[in-house]
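With one protein chain held back, the other chains of the complex are shown just where they sit.
Chain nomenclature is as follows: A, B, C and D, assigned in order of appearance, with residue numbering initiated at 1 for each chain independently.
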Amino acid sequence: MIEKEYAYYAGCSLEGTASSYDRSIRVILKALGATLRETEDWSCCGSTPAHAMDHVLAGALAARNLAIVERMETATLTTPCPSCLSAFKKAHAKVTQDKAFSDEVNQLLDLPYKGGVKAKSTLQVIYEDVGPDAVTSKVTTVLPDLKAACYYGCILSRPPKLAAFDDPENPVSMDRLLAACGVDVRDFVFKTECCGAAFGVPKKEMVLRLTHKVLTMVQDCGANCVVVACPLCQQNLDLRQAQVNRAMGSSFSIPILYFSQVLGLAFGFQPEELGLDKHIVSADALIRSRRPKGAEDAAPPVKEKARKSTAQGTAGKPGDAPGAEGTASAAKEA
Amino acid sequence: METIHLTGDTLNNFATEIRQTTGEDTSRCYQCGNCTAGCPYTEFFDYPVSQIMRMIQTGQREKALNSRAIWLCATCETCSTRCPCEIDVADVMDGLRNIAYREKRFTERDIRTFYEAFLTSLKHHGRIFELEIIARYNLKSGHLLTDADLGPKVMKQLHFLPKRIKGRDDVARIIKRFMEKK
Amino acid sequence: MSVVEGKELRIVGFLCNWCSYGGADTAGVSRFKQPTDLRIIRVPCSGRVDPLFVVKALINGADGVLVSGCHPRDCHYSDGNYYARRRLEMLKRFLPFVGIDARRFHYTWVSASEGQRWQQTVTEFTTLIHELGPTPAFPQDQTVLKEVRA
Amino acid sequence: MNIEKLKEIVRTVLPSVDVVIGYKKGLDALHPVPCFVTSPDEIDALVLNPACTHNLAAYLPSLKKKTAVVVKGCESRTVVQLVQEGLIKRENVVVIGVPCQGVLSARKVLNAINHQPVVEAAFENDAVIVKTRKAETRLALNDVASDKCLTCQYPTPVLSDHLAGEQVESKVDEQAAYQDIRQFDAQSLEERRAYWLKEFDRCIRCYACRNACPMCVCRESCIAETRDPHWMSQKATLNEKMMFHMIHAIHLAGRCTECGECERACPMGIPVAKLKKKINMEMKELFGYEPGISIDDKPPMYTFKVEEEKIEEHKIR
Partner (left out) sequence: MRVGVFICHCGNNIAGTVDVARAAEETAKLPHVVYSTHYMYTCSEPGQDEIKQAIKRENLDRVVVAACSPRMHELTFRRTVEKAGLNRYFFEMANIREHISWIGENKELNTNKAIEAVRMAVEKVIRDKPLHSTAFKINKRVLVIGAGVAGMQSALDCADGGLDVVLVEKSPAIGGMMARLDKTFPTIDCSICILGPKMVDVAQHEHISLHAYSEIEEIKGYVGNYQVKVRKKTPYVDWTKCTGCGECMEKCPTKNAYDRFNFGVAPTRAINIPFPQAIPKKATIDAQYCRQIQKGKCGVCAKVCRANAINFELPDQFVTEEVGAIIVASGYGLIDQELLPEYGGGRYPDVITGIQYERLLNASGPTSGHIQRPSDGTEPKSIVFVSCAGSRDKSIGIPYCSNFCCMYIAKQAILTKDHIPDSQSYVFYMDIRATGKGYDEFTRRAQEDYGAKYIRGRVSRIYPKGKKMIVQGADTLLGAKVEVEADLVVLATAATAAPGAAALAEKLHISYDTHGFYVESHPKLRPVETNTAGVYLAGAAQGPKDIPASVGQGSAAAAKVLALFSRDMLESDPAIARVNQNACVGCLKCVKTCPFQAIKEQELRGGEVVASVIETICAGCGVCTSTCPCGAIQLQHFTDNQLLAEVNSLCLS
């Protein structure tokens, strides 16, 4: 069940380049009936650079925020950013399992972290606490032209022991949520392949090649847009698409959307309310054809087709997630 | 090619050091190469991951810590996810980076510059301020035009004034204490 | 794994012949080092272990008692460990009522192939017993009795 | 407790049995004794009042005759338990149930009257009036009842062929049945240890508790006294005394019907029934089992489930 209240940690990216992610998350969570309580005076999670320098420093930067959340007495902390989530989960695991580490970290902190915070990505909250069925019930708008490749990025479900969410090799949570909105979801094989975003600035040539690979596979699976849950992936694929085209001689023009934006559109919100106007590669052409759900009789084949490909695209382990049984058994029969 | 004298590390000092830093037991690695096979960065590395693991097993500390590979690893966790021996390989790479950082070995200057720009921004604002990082990085690295081609629409998304948080002193203190301790 | 520091304490183990005694053998064959405090009494089945043996040992100076049998469903005699489980659970819950620390009595299941599990069990249990220290001695002072008789 | 009703029942039952076991007046009014009625003219000697404390079901296993027995709530559980364990045959017993508001603790009464010889006693609904040569004292039943009666859940016999009196509801709700045990458990380990060492130290190993226990069926084979097996020596050390009480308690695991005879019989006033009640509490929690409630139950120590819902594997720490 969805909890009424979540502690919310937006993260630095969502204040900057990924403001549209932040905006769309807030819009849909409100629509789904959850209240987000801001983590007061939050600071940087520590993320990759700090981690590379020193585990204790990275742990302390993450734990500062966890300590704040701990005092908010909210059952769950949610952050849309997988990178922040990963930093929190790593810090939490080490603080709770390793006394020496915990002592070292708390020596750096003004306010000690005791280890009482449960963190979940916002995707996980929507997938597990809300569930695809509840999402379907909110859908008012169909998006017939969208052919989505769900791109999860490298750390949303990995390493499995830490992430404890979805399948590490073939995650399906976004696929199922989008399918619940009636979107045509493609079977995309590079769901977790790294796009290199972390090195966007210092190692551009490397990142462009990795990004090019991902976008090529997107095109191969017949998708016309990528749906992501990670601000770094979004920035990388969207912002650098022109750079990729220049460097690799390609001509991609693939909009990169946040899953929250797609859900928002399906719930009937306007593109501007979801920050779609901020993206470099415009999605206008793909979403122009959207229409109210009631009008679906006009083109029943679209809907049916969407369902069918969903079944193929999401044939994961049967019963591994709420609402999974329907699609999985359908796939088995097929 | 040099001859490696394996007798130099009979006590497994390096492997022990890695174990203490990361908690990972590299003796479990049987060199199947899965990490190398799955790593999206292998093509950019000077040594593939499995060979870095082998260097730890054979005590080649210098070579491992001076490798570029450890800086180019993005902690994407593919290796850790698929390792049949349940070694958190990404964590081992992280541990190697930690040691290299402590010993001021920076084989990849640009990455170091980027990290430091990141840390400076963090110290100043308590949060990350993207435009400042890019600016600072460009200045320090000498690559003055990095990402200047992203165009005006991108630039529009970056805040020109950093948000300052009350807790920025907290964060600065964390970093200060950390620096003092080291 | 070295000997737990200090003086040895008295730990009595009742091990079923088919699984746990074999597991302890496997640990030995694999040279899995363990603290030396434990003394092993071999019984055919954990179902042979009358809870009163445990009581007898604890009352008469054992600092810890460990009973180990085959895993449920894997009893050589098919049901012996199921009886053991009920009786030993009853005992474990009863002991603290009369002032005996229930942590001094542990029962578990270790199969003949689980040398490592055995090593872990012995090491953890011995460490715990050392943390608890020697079992409090029984006063042999019979003043109360003498008063009554007088 | 309706003596007239009881006599009436005995009269109708007597022709079909070899013997009826009831109570008659004993040494004084506070100490009725068992009485074995085999002919109608003995019926009038029967008495029935809160001083009738003996568990008459204890005689059943050794009697080879068809027997009618007068039992109160807790003692009816003994009958059930004996049948459940196959120690007596149901068809050989006629159960005359007596609903009960609680029985006296002779010890408590004597304490209240300073151990003066009792001349006479009269019983009211919730009080007893004890007359000594010097005085007449009215004691509230609640104040001088046996401890077992204070948490009694089964004042009306759970099994009876004839019921001498109206059903009585338990005054204690189910939650509170083990409140005394829980209170005791709330003490520290050291306090509990000290308590029992002091109590056990008084034990004179007279085995009165065991002899009084209706469920102790080993007779001369009791391992507290045998040499083969030789569980314990005859030394009067604290270890051995404690060992004896542990044997008694553990042999009664899942079998004790809480009639309190062990405690009543103890000349040293050691609260031995408490040990068994603690185990009963755990049996109820672990297996949902209470001894002596249903003839078709299986005593939990002599059966098992492949998956035990309530038993979890223990971690060492």
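Assume a residue touches a chain if its C-beta (ideal position, glycine included) is under 8 Å from a C-beta of that chain, and two chains touch if they have at least 3 such contacts.
Note that the coordinates shown come from a computational prediction; the quantities given were computed from them, not determined experimentally.
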item	value
Partners of the unshown chain among those that are drawn	A, B, C, D
Residue, one of A:Ser43, A:Ser86, A:Thr141 or A:Asn170, that touches the chain absent here	A:Asn170
Residue in contact with the excluded chain [from B:Thr26, B:Ser50, B:Asn98 or B:Ser121]	B:Ser50
Among B:Cys32, B:Leu139 or B:Met179, residue touching the chain not depicted	B:Cys32
Positions on subunit D contacted by the hidden chain, ascending	85-87, 217-219, 221-223, 226, 228-231, 251, 298, 301-303
Missing-chain contacts mapped onto subunit A	167-170, 189-190, 217, 220, 315-317
Hidden partner interface residues of subunit C, rising order	2-3, 8, 10, 12, 17-19, 21-22, 24-25, 27-29, 31-36, 39-45, 47-51, 53, 56-57, 60-62, 70, 73-80, 83, 87, 111-114, 119
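Methods note: only the chains that are shown with their structure count from here on.
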item	value
Distance between the centres, which are taken as Cα means, of subunit C and subunit B, whole angstrom	49
Whole-Å gap separating subunit A and subunit C, where each centre is the average of the chain's CA atoms	52
Per-residue multi-chain contacts in subunit D, two or more chains	none
Subunit A to subunit B touching residues, read off their complex	12-13, 15-17, 19, 41-44, 48-57, 60-61, 64, 98, 107-110, 154-155, 158-160, 168-169, 192-194, 196, 198-199, 201-204, 206, 209-210, 239-240, 242-243, 246, 278, 280
Complex contacts: residues of subunit D adjacent to subunit C	181, 184-185, 189-198, 201-202, 204, 231, 236-239, 242-243, 246-247, 249-250, 253-254, 268, 275, 278-279, 282-283, 286-287, 300-302, 304-306, 308, 311, 313-314, 316-317
List of subunit C residues in touch with subunit D within their complex	51-52, 55-56, 59-60, 72-73, 79, 82-83, 85-87, 89-94, 96-101, 103, 106-109, 121, 124-125, 128, 136, 138-140, 142, 144-145, 148
